[in-house]
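Report on one structure; see the data block that follows.
With one protein chain withheld, the remaining protein chains of the complex are depicted in position.
And now, chain A:
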Amino acid sequence: MKLLTGNDLPTGDVLWWTGSTWSRHVEDAGDVGDRGESIARVEEGARRVNGAYVIDATATPEGPRPAHIKDRVRALGPTVRPDLTLKPADPAAGSWVI
């Protein structure tokens, strides 16, 4: 599957395209197929996202899992600071990245 991701312009937060809007949680991301670049153009033009790009991912029961470790780090947060990730209550969340 293909995901569209980027950053929120004023905050820099990592964003994922859900199919209709942007979410900070990769679990909400939807498959954009071959429409990623056209969605990115529209959304960047409206300043709802910054630096959007398409990535490969696999569908899992827990939700989409980006193919590359860099995007998994983006999706969760720094593996060395579990308290600063999107899942601070789950110290083992970093294993999803590796």
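The rule is short, and it goes like this: a residue touches a chain if its C-beta (ideal position, glycine included) is under 8 Å from a C-beta of that chain, and two chains touch if they have at least 3 such contacts; residues count from 1.
By our rule, contacts and distances are computed from a predicted model.
With the options "Transglutaminase superfamily protein", "3-oxoacyl-ACP synthase", "Nitrite/sulfite reductase" or "ATP-binding cassette domain-containing protein" in hand, the undepicted chain maps to the protein name "Nitrite/sulfite reductase" (source: UniProt). For chain A, the residues touching the chain absent from view are 7, 9-14, 44, 47, 50-51, 67-70, 73-74, 77-81, 84.
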